[in-house]
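Rest of the complex left out; these chains stay put.
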Amino acid sequence: MELTDFKMVARKYETIFFDAFGVLKNHKGLIPGIGNTFQYLNQHGIDFYVLTNDASRSPAELAASYEDLGIYDITEEKIISSGMLAREYLKLKVKSGTVAYLGTRQSAHYIETLGLKTVSIANVDLENASDIQALVFLDDEGFDWREDLNRCINLLRQQNIPAIVCNTDYSYPESRKEVAIAIGALAHMVEDIVGKKFIKFGKPDAQIFIFAYEHAAKRGGTTDKDKILMVGDTLVMDILGGNKFGLDTALVLTGNTLTKNTEMRINSLGIIPTFVCESAVIDQ
Amino acid sequence: MELTDFKMVARKYETIFFDAFGVLKNHKGLIPGIGNTFQYLNQHGIDFYVLTNDASRSPAELAASYEDLGIYDITEEKIISSGMLAREYLKLKVKSGTVAYLGTRQSAHYIETLGLKTVSIANVDLENASDIQALVFLDDEGFDWREDLNRCINLLRQQNIPAIVCNTDYSYPESRKEVAIAIGALAHMVEDIVGKKFIKFGKPDAQIFIFAYEHAAKRGGTTDKDKILMVGDTLVMDILGGNKFGLDTALVLTGNTLTKNTEMRINSLGIIPTFVCESAVIDQ
């Protein structure tokens, strides 16, 4: 398995899309030295965006969290989250009424900026639910799993409304040793039980890549896919998604894919990154 | 769709296996008149057993619940539950140590009769879990879904122990209009996340039918499969399982399969019962 230095890779492109978890940060915080990468990209006029399946917070809040970690280059407009796709869907397809959600109060705030009324699944009264126009899975916190997942199922059985899933991940790391169940796994279970087809946003689905591509183009970025690189730590999410959208891809080994298994994983999955790099850190 | 009177069907067999929910009872209680059926079978020397995916209680407790409803013919030894298969598995494969479980205190009691120590998942300390030899999914009550399902996942990641699922159902009816998520759906979600293969007991899998068949034979029943009938309300559980095991099967319309959809369901699933009966009630 030949490793390429990320600086050598990065300078070939005009725009770079980064996955967040496993590339920029991990359970301990920022990947050491990753701040340099964005300074380098800015200095060399290489545009960049962060593509994340995290819908628990708005882009503004996500940007603030990077600022808290000492990274000032990842501003609000540099962030594309699957929550933005769900918001876009609701804007186009749900013009009025109430949207029920699973997640924290905070996660729903972003939807409210559309002018839609929102109600936590915890507060849905199944006897008076006729105003509810959609159900959105945002975050695994903010509700009682037993009571409120059961309420979800009965809401979807009783009313024919779309269900939107903003994070297709099944789990996320909580510490060096532990993982936690993500909202994607809960949504998938509910989908299986009710037998309906949910609308899912997030990598590796093409829609988040086209959203990022158009967002970058509107801000003056390249529309030449040959000039865009996707960087990620997960073959089935970041690299498969980037490849399918026609981008070059770089797998980094700071997250989900361990160095010793890289070649075996690439071969057994048949998902082939254009480059493999130890990390996305650019030393200056 | 031709309906056959259940009395005409029943008298052709020496042993009858009944599904419980949807055949003997529903969310409102007993199916009216079902008590007569068991009197008739006893009078005519037809043996019978109840096969259930309910592992939340021991056969003795399940029998007591029928007694509370006024049915005295369904005694402890007439009941075959998927919990009995899990108990048999543990008896053969886990000779010592502690078994962690998801379910109520009551659901675990039955396992303790093996002499194994049990611990609720809620009380598992991941730092001191080396004595745990198996994880058993018994019931959807008795634990905190968020906290304890996350604990399950980390237990299974940290220790290589078998996970046993005693109820493969995804949901169960709670009232005329509402359903609830069953432990089978939670177990399936955990299995997906950890990527391991769980050991699952319950219809339509052959093992519960074998268990019932051997149990009946030991008590003097027929070993001629041609003389055994399986009665159920669910095509994919009861009828598929009975057919595959080589039994004749009767679909009843008091539960999951509605009269108006029967023919369409049979044709679209390709699961063909030997008989279709309005109910398992025998009027005398």
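Should a chain be cited, it is by its letter among A and B, assigned in written order, with residues numbered from 1 in that chain.
Definition applied: contacts are C-beta pairs under 8 Å (C-beta built on N, C-alpha and C of every residue); 3 or more make two chains touch, one makes a residue touch a chain.
A quick note: this is a predicted structure, and the numbers were derived from the prediction, not measured.
This structure file shows 2 copies of a single chain, while the whole complex it describes contains 4 copies.
To be clear about the criterion, only the chains that are shown with their structure count from here on.
For the pair chain A and chain B, the distance between mean C-alpha positions equals 40 Å. Contact residues of chain B toward chain A in the complex are 126, 140, 144-146, 149-150, 153-154, 157-158, 170-171, 177-181, 185-186, 188-189, 192-193.
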